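Note that this complex is displayed minus one protein chain, with the remaining chains in position.
Letters A, B, C, D and E name the chains as they come in the text, with residue numbers starting at 1 for each one.
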Amino acid sequence: MPQPDHISKLGVPDPTTLDDDLQVIWQKCVDKLGFVPNVFSAYSLKPQRLRHFMAMYNEIMLADSGLSKLEREMVAVVVSSANRCYYCLVAHGAAVRSLSGDPELGEMMALNYRVAKLDRRQRAMLDYAWKLTTTPWLTDDADRMLLREVGLTEHDIFDLSETVAFFNLSNRMASATDMMPNREYHRTKR
Amino acid sequence: MPQPDHISKLGVPDPTTLDDDLQVIWQKCVDKLGFVPNVFSAYSLKPQRLRHFMAMYNEIMLADSGLSKLEREMVAVVVSSANRCYYCLVAHGAAVRSLSGDPELGEMMALNYRVAKLDRRQRAMLDYAWKLTTTPWLTDDADRMLLREVGLTEHDIFDLSETVAFFNLSNRMASATDMMPNREYHRTKR
Amino acid sequence: MPQPDHISKLGVPDPTTLDDDLQVIWQKCVDKLGFVPNVFSAYSLKPQRLRHFMAMYNEIMLADSGLSKLEREMVAVVVSSANRCYYCLVAHGAAVRSLSGDPELGEMMALNYRVAKLDRRQRAMLDYAWKLTTTPWLTDDADRMLLREVGLTEHDIFDLSETVAFFNLSNRMASATDMMPNREYHRTKR
Amino acid sequence: MPQPDHISKLGVPDPTTLDDDLQVIWQKCVDKLGFVPNVFSAYSLKPQRLRHFMAMYNEIMLADSGLSKLEREMVAVVVSSANRCYYCLVAHGAAVRSLSGDPELGEMMALNYRVAKLDRRQRAMLDYAWKLTTTPWLTDDADRMLLREVGLTEHDIFDLSETVAFFNLSNRMASATDMMPNREYHRTKR
Amino acid sequence: MPQPDHISKLGVPDPTTLDDDLQVIWQKCVDKLGFVPNVFSAYSLKPQRLRHFMAMYNEIMLADSGLSKLEREMVAVVVSSANRCYYCLVAHGAAVRSLSGDPELGEMMALNYRVAKLDRRQRAMLDYAWKLTTTPWLTDDADRMLLREVGLTEHDIFDLSETVAFFNLSNRMASATDMMPNREYHRTKR
Partner (left out) sequence: MPQPDHISKLGVPDPTTLDDDLQVIWQKCVDKLGFVPNVFSAYSLKPQRLRHFMAMYNEIMLADSGLSKLEREMVAVVVSSANRCYYCLVAHGAAVRSLSGDPELGEMMALNYRVAKLDRRQRAMLDYAWKLTTTPWLTDDADRMLLREVGLTEHDIFDLSETVAFFNLSNRMASATDMMPNREYHRTKR
């Protein structure tokens, strides 16, 4: 039985009907990645919402930070693992494989990050990501202190927390729309 | 023992050092509300992040939608109740009281929304908000169909889902920073 | 949509038909509080049960104890928060506000006690209340030892435990009958 | 390694020092059962609390009710199973064996009531007991309606609910004090 | 209402139709125990599967090991308690009573092992059994180190782990078939 070929269960507008600024972004994606990520297509049902989502995403994942881009992708995958979000695990699992050059690391982040060999700082960040995702009401001074002890600054803790928070948003948008990832991600850097 | 007087455990910059655009917003808040919401102060640690947060917030909570502003606030409070987020329960509980003119409704949303007297459409939206918050991986076609049966359009389901998703982000930023709400909220529309 | 105006979903007898001893208590409540607490009305469906409930309640909450009356009310609210009991959160949240003169403290106990500024003794009591409520089977010598270390005597531990136990009873009676709190509680000491 | 021989980890007063009314009860227990139930000994640390506990217990478990005494004991055991309360499972498991003359029924109630062969009314009562114990905040009109459909009156629902509520109290007192059951219960009606 | 008299809800073949090797085993059980354990009858629906099950069972429970036979039975009962498996709690609870000569120990293992008086080694083994049963994904180096500290060798940890793992298999076969234990177990060594 062939797997699903929808992008979002709420429907996706014809991309040729989108505003020019979005069409430019669509073209850039094709030029750079070879395809438009389905999260953009799904979100284009409401174009203004998409613009805010992309702006926030780019700032969190791509701007300068004490957390490397790989670390931010590792956090993204661990949050998505806790939330069992198919779209984000596939898309950001591929990103971990690409940025690390280590296919196993991507699998470990998606399936059970506790089996990975990590330094204390990265392990502490991922434990924090799991806790802030699954029992945010228990987060307290001791958790922040532990992050400081492994070297995170106040700005780093802010960045880590917002990465966790953002994927708790995007995981729920993906689950709410039954968003399917582009097939290209499955083969990336295996 | 006096209750906490911090705004964020990650610290808050001196507001007079903020960029002009933010200072203008600060002044508007004071003019309109009598105070700057602490979530803005806490987020101003990273001004560009604050700008994206405010843009997304305004679109989700204030733009035209098939969901009324009161309904979006009710969703915000129910999500925050599932996540036991003190800041958002206090600030958005006040908003429910203000918009509904019904102080008990605000309490019910914060403490256990199932005791409230709601029409089928609102009850279905809040049940969906609880489920998408606590077990997003179980959300499926049956959940979307139920929302359609009580009258939500595809755009309404998108808006509802993004409201749920957004407060799953903001609840975690509040927990991560131990964000304290402005005291003014406690007395609003009691 | 106006909020519920029932007292108990199992019905409430006409108060003028109650035995004299209960009518005297009803009058005392009106004289002292301005109203008869709905928990008494709901329980009057079975008058003898009400008498036992009131006797136990008065002993636990009002008799001499190493725990102050405010501390017992704080425990009541934290137990009710774990059980998400609307009636008890509203009625005993009001009691915390009254006894402490601190409206925020009542909100913190109801929404997430971990954000409150408490001394070690009070924090240990509330952590114990949460654990004995949610996972009673894990309570052990280490928990009792921790309470002794912050100064509780054996009698204090008994009193604390019985307060926790009692609200695990009353929370369930409130949920079982969908008991609605008197509206007066909402405005108390805001 | 011999099993524990304490009665309560908070200590038990010398029974000869108790007030006369309690000594009379102690003697009646010995005459009738051959021993004083350890729950009374443990509770005698605070004699006035014991009096209220016994009064409530007798009313709930022994007074006239639409629920048979066996049914109330079955509910007691199912609640104690959900809370994994050793004392109450041993003592009230023995009561189920005694009242039913069916040793297996006692085991089923203690270990997993869902395997027992029950009529619809009893099964509905036990399902309700489990739900009101583990997720009281989800109890609603549908649960009460289901009990009415299998024949329970409003008074029966009150009695059932208070039995559930009471054992949620007594389970927690037993766990809080690490209360050990009298050895006699183990051999009763095997 | 008489309790269930089925052995397995998937049906049980006529024992006289079984292959000779199994009939020999059936006879040995009758000679030794007085009855054929229902788990064998239930499993005989697929004789080859039964053979593998018995071979594995005998190796794990009866072969030489650093864990005594009683300790292996205690682990079996604690795993079955976590999984609330009626068949295994009854059958292996009887084994704990037989091997220890201590009827209370069997009840404690079945109802809440934390109340039993155990040496550090046994308590560590049972805590490990509970954790590996309920949250296997959290098992890590710290858990293994704790077992070594109380004296377990690498072979002992293997044996302990496989005992836990095996009862997680057999508990599920019992639940899947609604397997009923032989009535003889109930009266064993009370």
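Just a few scattered comments:
The working rule: a contact is a pair of C-beta atoms (placed from the backbone, for glycine too) under 8 Å apart; a residue touches a chain by one contact, two chains touch by 3 or more.
None of these values were measured; they are calculated from a predicted model.
Counted over the whole complex, the shown chains touched by the missing one are A, B, D, E. Only one of E:Asp21, E:Glu59, E:Asp119 or E:Glu149 touches the absent chain when the whole complex is considered: E:Glu59. Contact with the omitted chain, checked across A:Leu99, A:Leu118, A:Leu132 or A:Leu147, is made by A:Leu118. Residues of chain B in contact with the chain left out of this view: 137-138, 140. Listed here are the chain D residues that touch the chain not shown: 112, 114.
The chain not displayed touches chain E at residues 9-11, 45-46, 48-49, 52-53, 55-56, 59-60, 63, 83-85, 132-133, 136-137, 139-141, 144, 154-155, 157-159, 161-162, 164-166, 168-173, 175-178.
Keep this in mind: only the chains that are shown with their structure count from here on.
Shared contact partners of chain B and chain D, listed by label: C. Inter-chain centre distance (chain A to chain E, centres taken as mean C-alpha positions): 44 Å.
Here the CA centre of chain B is 29 Å from the CA centre of chain C.
Distance between chain centres (mean CA atoms), chain A to chain D: 51 Å. Annotation for chain E: residues 112 touch two or more other chains.
Chain contacts here follow an irregular pattern that is not a line, a ring, a star or a complete set. Looking at which chains touch one another, you get A-B, A-C, A-E, B-C, B-D, C-D, C-E, D-E.
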